[in-house]
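The following block contains the structure, expressed as C-alpha cells.
After this line comes subunit A, so read on.
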Amino acid sequence: MRWLKGLAVAGAVALAASACAGGQVRGADRTATPASTTTPGATQQATENASTFVYAPNLEVVTDWDPATSYSNEIMAMANIYEGLTRYNAQTQKPEPRLATEWTSADDGKEWTFKLREGVKFHTGATLTSQIAKQAIERTIKAGGGAAYIWGAVDKIETPDPLTLKFTLKYASPLDLIASSGYAAYIYDPAGVDKDGKKDGGTGPYTIDQWQKGKETELTLKAFEDYWGGWKPQQYKKIAFRVTPEINTAWQLLQSGEVTFVPRLNPQLFEKAATTPAVQTSKASSFQNLLVLFNTETLPLEVRQALQYAIDYDGLVAALKGAGVKASGLVPQGLLGHVPGREPRQDLAKAQELLERAGFGPDKPELVLDLTYAQGDEDQKLLVTLLSAALKKLNVTLRAKPMQWNAQWDQAKAKDPAKRQDVFVMYWYPDYPDPYSWFVNVFRSKETPDFNLSYLKDAEIDKMIDALPALTATDPAAAQASYAELQKKIIDERAAVAVPYVQTYQRALAAGVQGYVDNPAYPNVVFFYDLAPSP
Partner candidate 1 sequence: MSAGPPILGAERLTLGYGGAAVVHDVTFGVTEGGVGLIGESGSGKTTIARALLGLLTPLGGEVRYGGQNLKYADKRAFRRDVQPVFQAESLDPRMRVGRSIAEGLPRSERSRVPELMEQVGLDPSLARRRPHELSGGQRQRVVIARALAVRPRLLILDEPTSALDVTVQAKILDLLAGLATERLLISHNLAVVARLCRTSHVLFAGRVVESGPTRELLERPAHPYTRALRDAVPKIGGRPPVATGVEARPAETGCPYRLRCPLTVPECAERPPLRDLEGPGGRQVACHRAEDQLSL
Partner candidate 2 sequence: MTRYLTRRLGQALLVVAGVVALTFVIMRLVPGDPAVAYAGPRASEEQLAEARRRFGLDEPVYVQLWTYLRDLLSGDWGTSLHTRRPVLDDLYLAFPASLELVGAALAVAVVAGVPAGVLAARYKTKFPDFSVRVTSMLAVSVPVFWLALALQTVLASGLGWFPVAGEYDSRLDVTSPLTLWTNITVVDALITGNWPILTSTLHHLVLPALVVAAYPAGVIAQLTRATLIEEASQDHARLERALGFGETAILTRFALRPALGPVLSLIALVFAYSLVNAFLVEAVFNWPGLGRYAAESIRSLDTPAIAGVTLLVAVVYVLANLVVDLLQAVVDPRVRAR
C-alpha cells in the first residue's frame, strides 16, 4: 500500500493532501446499499439519466486489470466493476452484505461460512456460484501479487452447496472484514479477466465500455443491465475517468461543468468550492495518517521523545486548513482500536529538557538529524518546515531530504545501518479496514527491515501484535484493550513514532449530484451506483 501511496501522493505534487473529517455532505442524502429490487411503480416518474458522470483523477487510472493483483489507482474503477463478499460500512464500522448475504464464524474465528446471494450474474454471463467464488479466491492467492497476503490465514475453501462458501483458517482472523477489502478480495469470473481491459469478470453495477490507455479520457464505464441490484432511471449509466494531473486545471474543469467529481483539492480551492454555487463539497475523515518514524537504533529514547514534543501539531493542523485533523494515537477514528483523547501537543520546554538529558540542546553540542520524506508532498513538506524551525531553536539541525519513494525506501532498508535516516516520514493506511495493518507492518520487528522503519525490536510488542487477529475475530473488547496498550507502548514508552494528523478527504463535485458519501475504507472510490442527479 505504501507503494501505491508513494505513487498517488508523489503524483499529487502540487496537490494538497486528500482531506478529511466529519462525514457530512452538503445537500445530499445517502444511499449506502443498492435497492434490492426495482419496483417500477415505486420510483417517481424519473426520466432516464443520459448524462455522463465524469471523475477527474490526478493520475492514470488503470495499471492492472487483474482483480487478483490490482493494487493501485484502478480501485476507483474496480470497486464499481467488481464486488466482494462484504463491504465495509464506515458509519456502522461493520462489514455489510454484498455478494454474501449472511455469514457465521465458528471455532474461535478459525472457521467461516458465507451464504452467497442468489441470482447474481457476472458480466461474462455466468451465474455466481460458490464454485466460481472459490476459484477466484484461490486464483488470487496463487497469483500472490498486490494484496493477496490478506488471505494468508486461509487454509482451505470448501463449497458444501452452490451458494455456500466455507473457509477453514490456520489461525483466527476477522475474515468478514478481510473480505471487504478493496484489494484482492473481489469475487470474479476468472474467464472474464483480460489484461487489455476489453472485458471484465465482475458482478458490479458497471462494466468496461472503453479503455484507451494514455488518452485524456482514459476509461469509460457503462451500466451492466443485469446487475443484481437492478436499475432506476435516474441512476448514472455512463461513467468517464478524465485524467487531470493539475489540481488547478481540475478545479477549472469542475467549475465549467466538464467534470463532475474532483477527488482532491487544496484548502484554498476547497474553501472557494464551498462558496461556488455550481459545486458542492464533501469532507470525510480517512484511514490515512502521517507517521513520523524515529530510528530507535540510532536515537536515544530521550531524543525521540524530544522530537515528539518538538512537532507543532496545532500549527500543522491549522496550516492544513481542514485537510487533516490531529491524530489520537496510531489508529484513526472509525476503526477498532481507536483511542480518543490521546492527541499530542507541542511542548518545547519539555523537548529541551529531554534533549539536555541526552546531552544536547542550546548550550550543548549540536545535534544533526537526517530526515527523509516524500518528494512533492506539500503536507509533509509543511511538517518538515515547521519541525526544522522548532528544532533550530533547540540547536538541532534537521537535514530534510525530499525523495522519491523508491529511493527513500531503499535508503531506509540500507544494509549498513549507518546509512539509514534518523527520521522517516510516510503515510499509512490499511488495505482492509482493520488497524492490524499498522502494527504488523510498521511496528513488528523483522530481521531485514521493510516497513518497520523505526527498526523497533521488542519481543513483548511482537507477541501482543501476533495475538491481535484472533482477538479481533473472537473478542473485540479484548482486542480494543490490546490495541490501546500497544499504542501506549509504541508511542509513549518506546517513542518510536509521532502521529501528527489523520488526513481529511476534501472532495468537490457538481452541485446537481445526490447521494455522495465518502467511504474511507475505499480511498478515492466513488460508488456511482448510489448517485443520481437531483430532480
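Brief remarks on what is shown
We take it that contacts are C-beta pairs under 8 Å (C-beta built on N, C-alpha and C of every residue); 3 or more make two chains touch, one makes a residue touch a chain; residues count from 1.
On the choice of candidates, all candidates are chains of the complex that A comes from, given by their letters.
For clarity, every value in this text was computed on a predicted model and none was experimentally measured.
The candidate list 1 or 2 contains one chain touching subunit A in this complex, and it is 2.
Across the complex, subunit A meets candidate 2 through its residues 1-3, 6-7, 10-11, 13, 52, 54, 59-60, 63-64, 71, 144-147, 149, 210, 213-217, 220, 238, 240, 242-246, 248-249, 252-253, 255-256, 258, 376, 404-407, 409-411, 450-451.
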